[in-house]
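Subset of chains shown; positions unchanged.
Order as written gives the chain letters A and B; numbering starts at 1 within each chain.
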Amino acid sequence: MIGPAVGKVPAVSDLSRRFRAIRAFSEALCQPLQPEDCVVQSMPDVSPAKWHLAHVTWFFETFVLKPHSPDYRARRPEFEYLFNSYYNAVGEQFPRPQRGLLSRPSVEEVLEYRRDVDAGVLRLLDALGEAGEAVRSLIEVGLNHEQQHQELLLTDIKHVFSCNPLYPAYRERSTWSRSTPGGPARWLGIDDGLREIGAAAGEFAFDNERPRHRVLVPRAELASRPVTNGEFLEFVEQGGYEQPGPWLADGWATVREQGWTAPLYWVPRDGEWHEFTLAGLRKLDREAPVCHVSFYEAEAFATWAGARLPTEAEWETAAAGVPVRGNFVEDRVLHPRPATTRGDGWQQLFGDVWEWTASPYVAYPGFRTADGALGEYNGKFMCNQLVLRGGGCVTSETHVRPSYRNFFYPHQRWQFAGLRLARDA
Amino acid sequence: MIGPAVGKVPAVSDLSRRFRAIRAFSEALCQPLQPEDCVVQSMPDVSPAKWHLAHVTWFFETFVLKPHSPDYRARRPEFEYLFNSYYNAVGEQFPRPQRGLLSRPSVEEVLEYRRDVDAGVLRLLDALGEAGEAVRSLIEVGLNHEQQHQELLLTDIKHVFSCNPLYPAYRERSTWSRSTPGGPARWLGIDDGLREIGAAAGEFAFDNERPRHRVLVPRAELASRPVTNGEFLEFVEQGGYEQPGPWLADGWATVREQGWTAPLYWVPRDGEWHEFTLAGLRKLDREAPVCHVSFYEAEAFATWAGARLPTEAEWETAAAGVPVRGNFVEDRVLHPRPATTRGDGWQQLFGDVWEWTASPYVAYPGFRTADGALGEYNGKFMCNQLVLRGGGCVTSETHVRPSYRNFFYPHQRWQFAGLRLARDA
């Protein structure tokens, strides 16, 4: 979902430091994995861990080294084809649903590939110095791209492990005390009027966040925190998945076809609901935000609860000025946590779970596609998907901002997605 | 796509007259058909002509006669199940993709069913007189519902005939002279600002057109007329269907999967493009609006042409105050005609072809679902579809209005849909 970004170009020293740190973090995320784990593609939406490690590297090789580093020699030219995701301007792509067939290159070979490219990028940065503004801008995009794939890597390995009846744990969880009841969510109002949304000039942002523009927001109320497992469980237990009443027509068709009876990763065991997590199978925590629901489930729950989902303009209006803090990948919890703050303000707008909005993912007024391969797919996905906001527990804190627009198809639920209720006021 | 409507309730005499006329028109549309033609379902989206005749009758039986006419006796109680489309509150439905398996009831039996129900409704109208306001309101909804199915009936029989290598004609076309070149479209501006869209109180309208509300419209320009076959042909001949460049990702995937190479119903024959019409196979008329394109094709054409599709707010702003006149089903042409007016204003906003907009079909702010079975599906379809505006050559003139929102999935193209270009100004 990468696209060209506009904003301040970072200084060389800062960029070198961040390049090393982010590249190292990708590999650190793979520490708990066996080579066998890094190959499996459990469904077409999922990519093997090995593929993520290689593809983000391919990005730097293709967009930074090949055009800008005259002495760079690709040791494995065939990787251009293997690890291209969907850039038609770059060339043919290995078919996505077959990524799990590639046992070679091995993890070790991919790590070698990373070392080659890392050395090349750092050499180039040094060589160009502050003169290489365009290159630094491309590297900045590449780092944001890599952060997206770090999130996907964790999201995907969770799905892979969930298909195994042994329910392997990615990592044992540092324990935290079971949560005490958090009480009901509160309704917080937002004012109506013409509001500005989107990324302002001068900061890094993806093209789909621009241009910043005015939008007419109606008077509305949003819940102070996301919907919890306990609240969602009530929907399940009252037959939510058994009758078409609250569902969109396409949602109900999906429920029937897929045989859904609860959120993804909910597992009944010994008469109790459990949840598969990156720390293995755990009892369902009723105070934690519900996670791994599709748009269809989020929308049906909201309808059943007599509410609706917020639009992205409402969400961004609420989030304006709220600091980007929360349970992110840097916290190493890797699972949504119950709301803990008890103030009277917004809770968990950032981190924990991505929040489905009611807004189809479309271009902002005046949106323009950039030139070249990097811009090739800017608008390509602006159809059939819905916007999610706020980041989740496997997102990087340094990657998210109030204007950030994530998007998924309405049936997808392997990503860490939940919801927050809204209503007309 | 029916939903409860609000508006002035028609007087008994007027309603009786319109009831007879609209019911008779459905049967008149079937005059050119053989009994064999009325059975076939050529794809799941299509319903047999016989089914349309019966289902609209079921609607009056179910929502008007059964609850309001104590002495009404259903002669064929099993029709309740057979001809329910998707009203879960009414009961189980016969599966949609199997409608073409029902050779019985025969066309003759369906016509008998119609006579029974017609007599019942007219008797009820008489009996209640001006007192039966609720009933009259339901009948009004039923008549609008029947007009929608009249359009579908023609749309569907065209698809059925198109699957037959004999290319049968529904009806020989009264000839009109081949059109003279109409010249390029002109760009007409619309002013930016806060505009009101949606149906005003006091007129008949479907619930998805309400509430009337303000929306911020940017400065923009729309083409004076829809895109023509000749213009679209250029896209085809320049390889438009052969490279991913201008396509949405989902659109390109559809092109590849379906093997699309031109709009639906375009047929190459003897070295020339022909077009299957309700009057059989005809040479492609380059001056007539292109028709039977999907949203994906409309969007790709607009991108290729350096333009975009209008939003529904832009379209409705343009159409405000323009009289609802054009090439409609009442004209009996049953095919889009070239633009003939040469003034400096809007052309063909109404009739000829439905126009794809860039707007996903979502609820207007403040939209509320009505109670009861009729309201059951109000919002059910507000996902994954796009809005079309203006009506086409098989729509009833009395059925359409500036606020009217039609909607289809982005891959669908058997309906009479074309496009009008827009651009930022």
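Everything that follows uses one rule, which is that a residue touches a chain if its C-beta (ideal position, glycine included) is under 8 Å from a C-beta of that chain, and two chains touch if they have at least 3 such contacts.
The model shown is predicted, which means the values in this text are computed figures rather than measured ones.
Here 2 copies of the chain are placed, and the complete complex recorded in this file has 4 of them.
Here is the rule we go by: only the chains that are shown with their structure count from here on.
Distance between chain centres (mean CA atoms), subunit A to subunit B: 38 Å.
Partner subunit A is touched in their complex by these residues of subunit B: 86, 88, 194, 214-216, 218, 244-245, 247-251, 295-296, 299, 358-360, 362-363, 365-366, 377, 379-384, 410, 424.
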